[in-house]
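Missing here is one protein chain; the remaining ones are kept as they sit in the complex.
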């Protein structure tokens, strides 16, 4: 169920983008323990002038391969989120060549009643999902 | 006030898109009881490769007419949200030919102080809106 919105700067090949989505989902399944088919991802490709990401004074340099990832999810344990950040940075580096300095992530938290996966039903409320 | 962000796959005609927005707003007014002019909608049209929606194991097949709808709203009663999911799926099917299997919805909840509708004012705080 997390819904993932990626913002990247144009210039990615379709293959690289697909790999980014695949690896991110793989890490999501591993660290947040969601079902394999719990995959909802959207990518926005922006002109360079439409994305600004500095570093809050942390001394982190960004490149045009920057990935800003916003996840909307029902509540998750703090430890799971920290694990997700850590493993995603490692895996995107090793599998996609994306620098850990190019990954900015935030979660937006909602509740079980805030989701409908289709058919006009709220599947966490009907008991179809837990 | 809910702010609605639609993500769809490119290929929609302007007329079909307009109908999607109109019908969704009509259902919002009916089920969440917002004022008629309480309408804030944005649509993102994506290449096919930039949208992935599986089914969390629910056995729901998606097509390229998929609609992912994210609503940001102040708190709403659970019953109103469930009604919104149900009626929207029915109405988009009957009025727009969109399959109920092609509709994924989530709400993000904020608070009254989190809204300014113009003029630099927070209209829920000033008493201009309730």
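Chains: A and B, in written order; residue numbering restarts at 1 for each.
FYI, a residue touches a chain if its C-beta (ideal position, glycine included) is under 8 Å from a C-beta of that chain, and two chains touch if they have at least 3 such contacts.
Just so it is clear, the model here is predicted, and its values are computed rather than measured.
Of the options A:10, A:64, A:90 or A:111, the residue whose C-beta touches the omitted chain is A:90.
As for the chain not pictured, it touches chain A at residues 7, 44, 46, 49-58, 60, 68, 70, 78, 81-82, 85-90, 100-109.
Looking at chain B, the residues touching the absent chain are 1, 3, 14, 17-18, 21, 35-45, 72, 108, 110-111, 113-123, 125, 128-129.
Following the convention adopted for this analysis, only the chains that are shown with their structure count from here on.
Remark: chain A and chain B have CA centroids separated by 21 Å (rounded to whole angstrom).
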